[in-house]
Structure formats: structure tokens, C-alpha cells
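Apart from one protein chain that is not included, each protein chain of the complex appears where it belongs.
Then we have chain A:
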Amino acid sequence: MLKHILTSLTGGPVTETAPAPADPALAELAGKLDKAAKARLGRSLSIREVDAGSCNGCELEIHALNNPIYDLERFGIRFVASPRHADVLLVTGPVARNMREALVRSWDATPGPKWLVACGDCAVSGGLFAGGYACVGPVEEVLPVDLRIPGCPPRPADLLAGLLALLETSAAK
């Protein structure tokens, strides 16, 4: 254990440089955040993740953001345990009808100002599950979406770029 800690101390960081904030994502966000929100948010962002019917592929990659290589927390972005602590809901899945109410309640429980990020192809468009009896379809059918991060699942670097865009926009000025 001690040897491990010493190696880690002398070995230098494993964390990689951050990707540039995604430009299309930035453009999408522009104008959506009012000044008051920017002032209140500063440079920190608390995210509550809600799985609304994902295959768990997106969750695996969202988890990866917390590993030492992507180390999300260095940007002031962190995942929180309750929507009541969150600025952002990060929603995955084609909104299974069985999850619709839980998703809406989570959104209602999130204090404003708040944003909603649709993560992954299913959340963005309904993916392969759109049109079935069991899914509503894209998240925007249920709640207003501020940012879309496509991919099946999105790579951690894409997720990071999208979330950084959210932070940059909210912190501008």
C-alpha cells in the first residue's frame, strides 16, 4: 500500500488534459442562460444523473468521468446524490414510460436556475426505442432540453467537452 502511494506521488499525475469545450454545444447554449444564473453558478456545477431507460452504456461512460484520468472534479463539476443539490439533470435513455413520472419529479425537485442535458442517442432522439409502446421517445418530449450530447454511448471526452461548454457559458462575464 505504502509503495503504491509513493509510486503515485512520484509518478506524476495520470490525469489528461481537458478537451476544448464543444463548439456546437456552446452555440446551442448561448442565450439560454440569463445573467442572474451566471452570477449564481460561478464556476461550479452540480449534476444529478437520471437514468430514464438507458441500457447502462451511458452510465458506464459517465462513471468514467470520475476516474483519475478524466477527473471531472478538477473543473468544479461534480455528481451529487439528490436533485435538490443539483444545477443540472443529466438524463440518459429513451424515457421509458415506467420512468417518466420519476424523471419529471426529479426535475421538479431540482431548484432553479437549472439546466437539462440529454446524454446519448436515446435521450437525444429516442434511438432504436422510439415508437415502441414502452418509451416516450426523446427527453425533450417530456422536459425542456438545454444541451444535447449525442453518441452511443458518448465517449467520456465528448461528455467532458459538453459539460465544460455548459460551465464556460454559464461562467462567461
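FYI, a residue touches a chain if its C-beta (ideal position, glycine included) is under 8 Å from a C-beta of that chain, and two chains touch if they have at least 3 such contacts; residues count from 1.
The rule is short, and it goes like this: contacts and distances are computed from a predicted model.
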"Biotin carboxyl carrier protein of acetyl-CoA carboxylase", "Hydrogenase-4 component G", "Phosphate transport system permease protein" or "Sugar ABC transporter substrate-binding protein" - which is the UniProt name of the missing chain: "Hydrogenase-4 component G"
Residue in contact with the excluded chain [from A:Pro21, A:Pro94, A:Pro138 or A:Gly162]: A:Pro94
Interface residues of chain A (partner: the chain not displayed): 1, 3-4, 14, 49-64, 66-69, 79, 81-83, 93-94, 96-102, 106, 127-129, 132-135, 152-153, 155
